[in-house]
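The structure is given below, and queries will be raised subsequently.
Omission of a single protein chain aside, the complex is shown with its protein chains in their original locations.
On to subunit A.
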């Protein structure tokens, strides 16, 4: 739509509006109303396609007011007002009268609609006009108005917390929640209180029990809200847990999968501390979840499957018998199939691995390339995890001969991993591997894996040097990972079969030393110099046998899984990350309360993930890369008189120490990146869950002298965030980076925190006292530590934690005061409530 055309249309609309507004006084008939509706429809249509219609605010108003009794027109007017209120607060003021009048209309529908629109204006300085209609709405005779009013409280809360708190509205809602006869009103109260950070109001026994008893009155969505709220409740004893589960057992039969999932979450969390019952719950939910997967829409089935994967990883044995549920169907979208393969991999054990691998073999032949690749990987992972079942490795070897190059490539990669884990099976594999020609494996990663196998097991593969030979001459054309792998492989093989490899090594070294890639170049140079110094030493370094890997880094650490499990039945499970990693703080603060995201961390999502999981956590992708790196970096280089072939590179004699230095870099598992980059600035990593008893803390605190003292200024937002939720948010945040809280408390305006942390690999604990003074707007921090090296970096880390709190916006005053001891200090990180 051209700009000019839309302008012309706008002018036309304006004229129509004006004429309609003037005539309507006389003709109240249907024709006028119909005409008005048509114009309004046009306007809203324009809004939807993104054209600004705010310039005709006045005309729209006048036109609508004169036909005020038409409800359809009214709804369109409300929509219009709400769309432009934020950008035209002055004009919006004019509509307040109309809306507040409508809030007193005799028709409850209009009362409700007007109130909803009024609350949706999102203009902070109009809040004063909204308060009393909401108050009245909360007392309205009709539930439709009441539930709108309840939601209205939350809308205003996000605009102006103080107004809501001062008016005592949260308390009103709490009363309403107990007393109101209408279930939806109650449900909305729950949602609002929860988001307004008053969740603790919800979890008292006297509230939970009546709610559960009337759960059937709630709509299906409201039931989800109730169940979610109750999942934060800690029952007094085990009997109560059973009572609750008995009352809710039939919710597992509900046809709405959201209700089923909410119930599952509640049951799982209620029984966390009762392992036998927890097992029973897992048995109980098996059937309902299975049905959800089979019957539901693909999208919801996907979400349910993601939860299944999480549960399966926690308790694979329970589900190992129902593995056929996760076999793929032809018409399923690939996101379902991929997830099912992961579940099958997680479930594989001695009893079912063979059957699962057989089914996976079917997928390897599938037309869908993605699925075929995933299937090969899955078989590989099963072969690694389930060791004693025959036939699986054979299947993997069979994939080498399917004739599809990507299947061959994936299979070679899996076999390489398998050999790293179980070198003893080499004999069984090598015949098949050596029968493939290098040109059959075109993908770099697969090719590198193939070359690695040739280098590592070349003494058992008759043709190994000759298989590598053509690659030597095409060295420069290969991608970097292949070049590195080739260099390492040829180096290794040289020590095993020198006569056959000497020429090849010469070619490869020459090509590699002239390589433009830093890593290739450097490694070639290293080999070359080593050989120059002493062939024996070179063999020791380059040809060193690799230790078998006993454990591959998992994609998710158990701790991470536990944290995700705490957020069961949410996006966190589907996205496989704690909500802090994908929810942005600034917006959480704008739209929500910190209580909603208790595990939220102050850093940017990526940084948070890194701090949390430390370097031990590798994604599957990284994991594979790391494996390649090890294979290449542990490689090595040749011996005697190669100098003549050694090409043009400048080869100054290097001192032994320089060589040692290089070795130090390349000897580790992550040699490549380290060699290429300068050392990163020193950072402090902390152990995720330090342990210290209160007594030990006290003793150390008493005996140590302060190692550092500093005062750190804090903006009001940070102060509020620290104070909020009885400090728990702050403690949880610091806990997430490894700073545990021993005790916290105090009375406004001063709060004290005693915390401790243990630097990774460091000799001793860092102890800390922080006194946050609200009136002074700062935190005074005292650090005590035996190890002076840790003090400065730790101080920096803690400063960052304090600063990060500024990004978190939370609700007012702490509810308790006085001292509170956290249990043994081990409570950090994810606790359930």
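Throughout what follows, a contact is a pair of C-beta atoms (placed from the backbone, for glycine too) under 8 Å apart; a residue touches a chain by one contact, two chains touch by 3 or more; residues count from 1.
Heads up, the rule we're going with is that contacts and distances are computed from a predicted model.
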{"item": "Record-based protein name (UniProt) of the chain missing from this complex, from \"NADPH-dependent diflavin oxidoreductase 1\", \"Molybdopterin synthase sulfur carrier subunit\", \"Gdp gtp exchange\" or \"MHD domain-containing protein\"", "value": "\"MHD domain-containing protein\""}
{"item": "Contact partner of the left-out chain, one of A:300, A:387 or A:717", "value": "A:300"}
{"item": "Touch criterion as defined above, residue of A:505, A:524 or A:573 at the omitted chain", "value": "A:573"}
{"item": "Options A:9, A:160 or A:182, residue touching the unrepresented chain", "value": "A:182"}
{"item": "Candidate in contact with the missing chain, chosen from A:112, A:746 or A:759", "value": "A:112"}
{"item": "Residue among A:351, A:387 or A:402 that touches the chain left out of view", "value": "A:402"}
{"item": "Missing-chain contacts mapped onto subunit A", "value": "30, 37, 40-41, 44-45, 48-50, 70-72, 75-76, 79, 83, 86, 107-109, 112-113, 116, 122, 142-144, 147-148, 151, 154-155, 182-184, 188, 191, 195, 216-217, 219-221, 224-225, 228, 250, 253-258, 261-262, 287-288, 290-291, 294-300, 302-304, 306-307, 324-325, 327, 329-331, 333-335, 358-359, 362, 365-367, 369-370, 402-404, 567, 569-575, 579, 582-584, 587-588, 590-592, 596-597, 605"}
